[in-house]
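Every protein chain of the complex appears in place save one, which is left out.
Chain lettering (A and B) follows the sequence in which the chains are written, and residue indices restart at 1 in each chain.
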Amino acid sequence: MPDKDETPFERLWADNDTERALSEPALVVDVDGFEGPLDLLLHLARNQKVDLARISVLALAEQYLVFVERARHFRLELAADYLVMAAWLAYLKSKLLIPRQPGDEEATGEELAAVLQFRLQRLEAMRDAAARLVNRNRLGRDVFARGMPEAVIVEKRNEYSASLYDLLTAYASQRQRQAITNVTIAKRGVWSLKEARAILMRLVGQMRDWTALDSFLLDYLATPEERVTAIASSFAASLELVREGHLEMRQEQAFASLYMRSKPKPSGIKLMEATGD
Amino acid sequence: MIEGGPAAVVPFMKEDDESTENDGNPAERLHLSEAMRMAEALVFASAEPVTEKALAARLPDGIDVPRAMAELQRFYEKRGVNLVRVADAWAFRTAGDLAFLMSRDAVQQKKLSRAALEVLAIIAYHQPVTRAEMEDIRGVETSKGTLDLLMETGWVRMRGRRRVPGRPVTYGTTESFLDHFGLAEVRDLPGMEELKGAGLLSTRMPSNFSMPQPPADPDELTEDEDPLSDIDLEELGLLTPRVEE
Partner (left out) sequence: MIEGGPAAVVPFMKEDDESTENDGNPAERLHLSEAMRMAEALVFASAEPVTEKALAARLPDGIDVPRAMAELQRFYEKRGVNLVRVADAWAFRTAGDLAFLMSRDAVQQKKLSRAALEVLAIIAYHQPVTRAEMEDIRGVETSKGTLDLLMETGWVRMRGRRRVPGRPVTYGTTESFLDHFGLAEVRDLPGMEELKGAGLLSTRMPSNFSMPQPPADPDELTEDEDPLSDIDLEELGLLTPRVEE
């Protein structure tokens, strides 16, 4: 191995030209290699070979969904983050494809697509920034300090030194030592209320308009065996979030889609709609 | 006072002779020269950057420290060792163009993971930044060890709390981050101005951010798009099943 201390991933990143993936057809996209769904999306977006500002978000959403479908077909385990993104993209796709209904309060597909584009551009910008940063002349690698320092200039009057990090590490580790941990981690298979809550918050947290997310959520996040527990937990979690004032829900009729949105700041009026009956 | 040849190797004196600057008073110049020698010695003796405050405390009274340092810096500009500014402190560092010579002896540094670097860049460009904002930018939770590791390197620190409900802790970079990456200040981060101008350092989508033109028929591909075929997907490796280890 020529570059033994370089993971395939670092190499992948090191030459982050947009050509890479297409010129190397053998490249296997491995979810483990990605830093989350946005990273995967960025990778797919680069394959469109256009400026991120001119990208087709619809095509991108479709590619991503195909990817997730494939992964599921091969029974690869995808982290919840990827599935949350899939649910959101499926929703975005439907918004892009279905013409806006009169009186529709929801954000348009185009608005949602713009948000996604912004996030991709911002992530890419940070990527590039990281690369430029790490390639600068660095102290201890390219430039050096005096090898035989003759004095330490003490500026603080205090003769004791300690950093906030030292302090926090000391506190956390000793409190941890004291708290006897005999807690075992529950096996997955059942959606805990906490998990469902976290997922819901991620998905709906940013949505200010009524959004029917439940179906997307279930399609992408739950395997058939998990469906029941997923429904139960996310429903219970959503009720809890409503009670705490984070979320509002609405249902047109029994068994119809559940609409959710994050609660607007002044509350009251909208709650009326949430009753359904 | 000193003429001809030898003066060339005593540049403070040299400048004295040639100086056309405002304060040509020889006594004053001598005073400044001596202060510069002292500053040079102090900074040279320390491996860590020395703050202007610490220098001021040790130099004769009435010395314009920033000016003396700026002059010293100019003097060392073309040498094998440069005087560099790190925030409000000064340090001598080997010249960047000699990296080829120096790195031969460099101890291999531990590499930061890609995730850690990305988080570092986000903290540097967006500081003060909360964990939730980092997560929003990267679209993924920052794994537990990453911030810990960055704080351990001494490049990242907790800065305080954002004065908003929930008072989340904010993160920023340290002076040793600047020192390590050869930056005088955060503003000097590569591309900082452009990124700011492009609205990409905002945690929220800026209102002037261009909205994509909604295509007349979203199903119709634009002229620079090709339809996605199964072959494409295969090429992208998206159809290749992951090999189980």
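As a convention for this text, contacts are C-beta pairs under 8 Å (C-beta built on N, C-alpha and C of every residue); 3 or more make two chains touch, one makes a residue touch a chain.
Here the structure is a predicted model, which is why all the values come from computation and not from measurement.
Chemist: Just name the one of A:Asp51, A:Glu69 or A:Glu150 that touches the chain not displayed here.
Modeler: A:Glu150
Chemist: Decide which residue listed in A:Ala53, A:Leu97, A:Leu167 or A:Ala256 touches the omitted chain of the complex.
Modeler: Only one listed residue reaches the unshown chain, and that is A:Leu167.
Chemist: Identify the residue among B:Lys110, B:Lys144 or B:Arg187 that touches the chain left out of the display.
Modeler: Candidates B:Lys110, B:Lys144 or B:Arg187; residue touching the omitted chain: B:Lys144.
Chemist: Need a quick check: the contact residues on subunit A for the chain that isn't drawn.
Modeler: Residues 144-148, 150-154, 156, 158-164, 166-183, 185 of subunit A touch the chain absent from view.
Chemist: Using the touch rule from the top, list residues of subunit B that touch the missing partner.
Modeler: Residues 4-5, 8-15, 18, 20, 36-42, 44-45, 58, 74-75, 77-81, 92, 94-95, 98, 101-102, 104-105, 131, 142-149, 151, 157-161, 167-169 of subunit B touch the chain that is not shown.
Quick note on the criterion: only the chains that are shown with their structure count from here on.
Chemist: Based only on mean CA positions, could you tell me how far subunit A sits from subunit B in angstrom?
Modeler: Centre separation, subunit A to subunit B: 28 Å.
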